[in-house]
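A single protein chain has been omitted; all remaining protein chains appear in their positions.
On to chain A.
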Amino acid sequence: MNKIIKYVLYDIIRNKIIVAYTLFLLLLSIGLFNLGGSPDKGLLSLLNLVLLTVPLISIVFGTTHFYNSYEFMELLVSQPIRRSKIFMSEYLGVSLSLSAAFMIGVGVPVLLFAPGATGLYLVLTGVFITFIFVALAFLASVITRDKAKGIGIALLLWFYFALIYDGLVLFILYSFGDYPLEYATLVLTALNPVDLGRVLVLLNLDVSAMMGYTGALYKSIFGSLWGIGIAFAVMVLWVLVPVLASRRIFKRRDM
């Protein structure tokens, strides 16, 4: 398995896109930290950026990579290697390289300009989101063999998590505004990793004072180590569910 991961990593690095992605993140983070004035402000702008671009790039890169290395996978399948091993190596190869890019591109500037718990949460959130969206990309790719269709599904998934979901939540909250929705929003937050990551980081910035009763409730839950543990456990679930589902499909389907 390690050997396959190594080959996948070689392949990705040769491809240069990952280098461009790293440089892009690095430039943006350094730029935002220098523009923003206070490190907190820089973190806030960086958060918005991370939550928009990282999912998009992870999901697009994941899907295209999966389709592009189809022949390689076919070759491997003809060897005495278990399919789940092949799949997991591909998955880990892509998500590890993308999160390494993220760690260099965002993690290093955060460490330099705004070290602390909030920065750590931001980087952790980014890494988790990378893993989650690569998993979703692979899910989209194993569902259909048509490349265009696969990328379409992947983009739709991104669109859903980054935009449509928040719109839906807004609609739900607005329609049921007369009911106590504090705990409902908690569940709604957990149902979208992007929102979950955003709330986690925001609560650690002083913006949390603005969030009123809901914010206080969130803070009492996410503020404790226990709550943060649960939040990251939910993130792990968000990684595991699509990965296991797509591995299952990959194992059973006809190449």
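Everything below uses one rule, namely that contacts are C-beta pairs under 8 Å (C-beta built on N, C-alpha and C of every residue); 3 or more make two chains touch, one makes a residue touch a chain; residues count from 1.
By our rule, contacts and distances are computed from a predicted model.
Going by its UniProt record, the hidden chain of the complex is named "Nitrous oxidase accessory protein" among "Nitrous oxidase accessory protein", "Molybdopterin dehydrogenase FAD-binding protein", "NADH-quinone oxidoreductase subunit E" or "Amino acid/amide ABC transporter membrane protein 1, HAAT family". Contact with the chain that does not appear here is found for just one residue of A:N48, A:T144 or A:S224, A:N48. Contact with the chain not shown here comes from a single listed residue; of A:L28, A:I59, A:V199 or A:I228, that residue is A:V199. Residue A:L173 is the one among A:L26, A:V60, A:L124 or A:L173 that touches the chain not shown.
Of the listed positions A:M1, A:L35, A:L163 or A:L244, the one in contact with the omitted chain in the full complex is A:L163. Listed for chain A, the residues touching the missing chain in the whole complex are 44, 47-48, 51-52, 162-163, 166-167, 169-170, 173-174, 177, 181-182, 184-185, 188-189, 195, 198-199, 202, 206-207, 209-216, 218.
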